[in-house]
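In this view, the complex is presented without one of its protein chains, the others remaining in place.
The letters A and B name the chains in turn, as written, and every chain counts its residues from 1.
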Amino acid sequence: MSVQPFLIAAAGLFSIGIYGILVRRNVVMVLLSIELILNAVNINFVVFDAMLGDALLQGQIFTIFIITIAAAEVGIGLAIVLMLFRNRKTANIDEFDLMKW
Amino acid sequence: MEALDIISYFLLLSLLLVAAKVVTTSNVIHAAISLVFTLAITAGTFLLLSAEFVALVIVLVYIGAVIVLFLFGIMITRAPLGQNAELDNDKNKGLALAVSLSIFGIFSYVMLNTFDSQINTTSGTSTELLGEILLSRFVFPFEVVSFVLLAALIGGITIARQDNALIDENQI
Partner (left out) sequence: MVTSNLISFLAEGKATYTDGGAAAEYTWLIVVLPFIAALLITFVGKYLPLKGAEIALATIGFIFAFSSYLLYLNVTEGVASEFFVNVGSIGSFDLEFGWVVDGLSIMMYFVVGTVASLVFIYATNYMKGEIRYTFFFTSLTLFAGSMLVLVSSPTLLQLLIGWELVGVCSYLLIGHYWENKDNSSAAMKAFITNKIADIGLMIGIIVLALSTGTMRISEILYQSTHDYESLKSVAYLAGVLLFIGAMGKSAQFPLHVWLPDAMAGPTPVSALMHAATMVTAGVYLLARMFPFYEGMANQALDVVLLFGVITLFAAGLIAIVQDDLKKVLAYSTVSQLGYMVAAIGSGAYTAALFHLWTHAFFKALLFLGAGSVIHAVHTNSMKEMGGLRKEMPRTYITFILGTIALAGLPPLAGFFSKDEILASLSHGGYSAYFSIAVAGAFITAFYMTRAVVLTFFGEYRGNGHPHESDSMMTTPLIILAGFAIAAGWVNIPGVYTGFTDWVTTRKTPIVEYHPESFDYFALGSGLLAGLTGIVLAYYVYQILGRPEEGDQKIKVEPIWNLLENKYYLDDFYFKFIVNPTKSTLANLIDRFNTNILDRTVNMFGVAASYLGNIVYEKFDQGGIDKALNISSASTEALGARVKLLQTGKAQQYIMYFLSGVIVISLLILLVL
C-alpha cells in the first residue's frame, strides 16, 4: 500500500481538529478537538514507522508516549474546566476573555 | 494488496466522516461518542499498519479512560444535553473553514511531494520487542513520562479540590 492515503487522512484529521478548535464554543468540545489533532499525529507516526521498517520501532514508541501525555493533559484540562465552571458558572469559551487589553 | 487498499481507503474515509461529525454536531454527547468511533477506527488503522500494541493501547487508554473523563467533564459542566444550537461560534465558521482547508491543503501538498514510498508491512510488531526497546533504549523517557503522569495526577487533584468549609456550596 502506498503511504499517501494515510498521510492525507492524517492531514485531514488534523485540519478537522483545527476547525473544531476554532469553531466550538464549549471548552470541553475544544478539548475534544485537541484529541483529534493528537490522534492525527499518532497516525502519522505509526505510518512512518511502518514505512521505514524501523528496527527500533521508534514511531510506535513515540505514539505510546503521545497517548500517555494526552491522557495526562486531558486530566489537567478537565480539572481546569472544572474550576472555571465553579467560578463562572459557564463553560462558554467566549466568556473567558479577561486577559484582554 | 488491492483488498488492503480498498479496506484502507474505506477506513480512512469513514475516519474523516466521523471526525467531521465530532466537530459539526450540535449535540455534545454525539460529539463525544463520535470521538470514540474516531479512535476506534484509528485503532483499526493501526492494526492494518501492523502496530497491534499501539492499537490496543488506544482502545484501552484513550477510549477507556479519556473519553470517560470527557463524559464526566460534560456532565460536571452542565453542558446542555441534547441539541444545542449555541454550540458553534457562527461568526468564525467561514474563516475557520478557510484556515483549516488551507492547512489541509498545505500539509497534503507537502506530504505528497515528500513521501512516495510503500508501506513495508511486516507480519506484525512483536510486543516483546516493543517492551524491550521501551525499557532499554527509551527507559529514560519512560520514567519521565511516569513522573509526568504523577504530576498530572497530583495537579489535577490540587486544582479540582474544594475547600471543606464551602462544602455545602459546591457543585459536585
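Methods note: contacts are C-beta pairs under 8 Å (C-beta built on N, C-alpha and C of every residue); 3 or more make two chains touch, one makes a residue touch a chain.
Everything numeric here is computed off the predicted structure, so don't read it as measured data.
Q: Could you tell me which of B:M75, B:L95 or B:V144 touches the chain that is not displayed?
A: Considering the complete complex, B:L95 is the one touching the chain left out.
Q: Provide the residue numbers of chain A that touch the chain removed from this figure.
A: Within chain A, the residues touching the omitted chain are 18, 21-23, 30, 93-94, 96-101.
Q: Just checking the interface: what residues of chain B touch the absent partner chain?
A: Those residues of chain B that touch the unshown chain are 89, 92, 95-96, 99, 102-103, 106, 109-110.
Here is the rule we use: only the chains that are shown with their structure count from here on.
Q: Please give the residue numbers of chain A that touch chain B in the complex, ascending.
A: 1-9, 11-20, 22-29, 31-33, 35-36, 39, 42-43, 46-47, 49-53, 56-57, 59-61, 63-65, 67-76, 78-83, 85-86, 91-92, 94
Q: What does chain B use to touch chain A in their complex?
A: The touching residues are 1, 4-5, 8-9, 12, 15-16, 19-20, 22-23, 28, 31-32, 35, 38-39, 42, 45-46, 49-51, 53-54, 57-58, 61-62, 65-66, 69-70, 72-74, 76-79, 86-89, 92-93, 95-97, 99-101, 103-104, 107-108, 111-112, 115-122, 125, 129-130, 133-134, 137-138, 141, 145, 148-149, 151-153, 155-157, 159-160, 162, 170-171.
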